[in-house]
Structures are given as C-alpha cells and as structure tokens.
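This report concerns only the one structure given below.
With one protein chain withheld, the remaining protein chains of the complex are depicted in position.
The block that comes next holds chain A.
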Amino acid sequence: MRRVVITGTGMVSPLGCGTEVSWQRLLAGQNAARVVTEFEVEDLPAKIACRIPVGDGSDGTFNVDQWMEPKEQRKVDPFIIYGVAAAEMALTDAGWHPQTDEDQIATGVLIGSGIGGLEGIVEAGYTLRDKGPRRISPFFIPGRLINLVSGQVSIRHKLRGPNHSVVTACSTGAHAIGDAARLIMLGDADVMVAGGAESPICRISLAGFAACKALSTQRNDDPQKASRPYDRDRDGFVMGEGAGIVVLEELEHAKARGAKIYAEVVGYGLSGDAFHITAPSEDGDGAFRCMTSALKRAGLGASDLDYINAHGTSTMADTIELGAVERLVGNAASKISMSSTKSAIGHLLGAAGAVEAIFSALAIRDNIAPPTLNLDNPDVETAIDLVPHTARKRDINVALSNSFGFGGTNASLVLRRYDA
C-alpha cells in the first residue's frame, strides 16, 4: 500500500485564524469560551460558545473578506467560508498549486461537515413561509449543501481529482482524513485536500443540542470553566465553530518535490456502536474496536502510543472513552499522555476530528502534549496522564486521535513521526 503524509495544514478555530496561532494559544492554555452576544440567547438553556475571533485579520483574527469575495459570501453559509479559508491556508502551507492537467487531476478534495448550513435553512424556511416560494434564492441549495465545501475548494483551486464529502456527525473530520488517505493509498489520487468545516452556533442548534442534554448549561456565567473533560463537575459540551483542513500526499510525491512533512498517516479505524442514537454503550466497545483497528492498520501495538487526542467532549461519555483506552493500552497506561483540546476550543462537531488531527500532528512535530483545561478533580483514577491545566513537554512519536459521533459512528486516526 502507498504511504501517505501530511504536507500542509490550515485552520480557522475559536483560538484564531491559522494553524500556528491556534496551536500556540492552545499550548499557552488560552480558552475561547464566552457568552454569545451575536443573537438572542436569553431563552436558551446554553448561552455560551467558543466563537471564531472576528476582526481585521491582524493578531489571529478572522477577516472574512480575505478569504471570499463579498458577493460570494452572502450566497453561502459560514461553514463553507471557513472550509474555503482553511483549505487555502493548507494548500499554501503545502506549497501545492497544481497548474498542469496531470497535477490537477491527481489532486482531490474530501471535506465534510456534521450538519452543514443549518442557519441558512432556518432563514429560508421563514422566507418560504412569509414571502412564498418565488423568494427562495437560487443560491439557497448550493450555499447549504455539505459537499459544497469540497465543490468550492475544487473550483477555486482547479482540483479535478476525486471530489467527495463525509457526513458522520462529530466523527466527520476524522473520517474525511482517513477516507482521503485511503484514496491516495489505493491510487485514486496523489494529493487530497481533506478535513471538516462547521458553523453550528445559532439558536436552533443550541436549542437542539441542549434538548439532547449534550450541552453545558450550568456555567453560563463562567464560560471559561464550562468545558472540563474528565472533571467530576462537567455537565456537557461547549459548542465551537471553524474548520480544519490538511493536505495529504503520497510519500514519494511529497519527497520528489521536497515538501515539508508534518507526520505520516499510518492508521485509520472505523466502527459502529449499534447501540443508541446519541449515547455510547457503557462498555465503550465501539471506541475500543475503533482504536484497535486503527493500531492494527498501523502495524503498531498499544505500547507504541505516546499521545492520544481524546474525543473527550466534557460529557458523561468521557469516562467511557477513558475506560476503552485503559482496556486498549493495559500496562502501557503510565507512559501515555491523553488530553482533550475541546477544553480550550469547545466541540467543533464535524470539524473537530480534523482540527484535532492537526493538533496531534503538531504534538508530534513539537514533542509536546496540549493541556486539558479545567481538570481540577478527575472523575476516576487513572494511570494515564490527562495533562491537566498545562501543556507537557515529552517525546511524542506516535499519536492517536479519537472521534465519536451521534448514531454510534467512530473513527480513530494514528499519526507517526516521519523520519526521512
């Protein structure tokens, strides 16, 4: 099977616009949660979220005009803009701008989203009700469809290889990267632009996830304490937004053009819980089988793992994931660091797995495990280092990133340091 490496990354996260600014702020222990002020939240049980810092583009702020023409912006939901922006960053970072027919056809796109253009669908619903069908814009559909991130990126950069998308709730970003890597391994493409994008922070989504009992609702007056994975006083996740995109490349293709290599994608596992629409099974069987299969694909054992970027949403499911990891690693538990970066950026839903895979690659690059913020009182005792409060310098050669989604859909990625 052909080998696949990460040669570019791009990110729009609640900690900033750009991979490096987000990463440095994450390592510094910054927390992006705040009270939502952009729309009415008074009647919502959850009034907080991790929002992208918007500004003129300086100091890590996101300036939408830098990434999409104003006349195009109003035709699409924000998740498409975030995805387009992160993809452009990733391609620039990789130095990959295919000009020839051959290179364009060898490059594909596989970007997903968990729920897509929810806000735009709500608004169009009001228009339909109040003004009738003749007022529904021709851009309503192409501005909301989940695969239109892949479509827009393909059109903008003339990427004419496989054009695909994933929708697996909170596992979307990880599935997109894993599936895209396989397309390269199987020879369908030499380069893939892959990841996830999400813009879920709107009234209907906060109402819907709160109704599922998934959101933190007890710390509206202290938002930076709300996302607290593994802590005994956690009460749900904090919603985030943004996009994470990687450029995946066949190893020899990357070497031939002297590309910078972040890490190799060595393992990818998938499983289904077959249990419940929103909850994982108590025994963590789905997560366990998913991680096991990713390690098997990587040809590695649990004792090879150095760092795990947990799904860890700050819900009751955290301890189920932790139990599954303990079962997986056995006696190797004490050598492993595992953190949830959702403690700093919230849960980016369909973008989470991609953003967290990038953080995992950077953990390998810089030999440092990002922290789990707010972990004051661990809910259960474990020999695994949960990296409470502050980042930890340590050797990291192999990292695993977990993503689990509603519907019982699980994905694990294993990344390894690439030594030339």
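The rule we apply is simple: a residue touches a chain if its C-beta (ideal position, glycine included) is under 8 Å from a C-beta of that chain, and two chains touch if they have at least 3 such contacts; residues count from 1.
Basically, contacts and distances are computed from a predicted model.
This complex has a chain not shown, and the name its UniProt record holds, of "Acyl carrier protein AcpP", "Sarcosine oxidase subunit delta", "SMP-30/Gluconolactonase/LRE-like region domain-containing protein" or "ABC transporter permease", is "Acyl carrier protein AcpP". Of the candidate positions A:63, A:137, A:377 or A:390, contact with the hidden chain is made by A:137. In the full complex, the hidden chain is touched by chain A at residues 69-71, 134-135, 137-139, 142.
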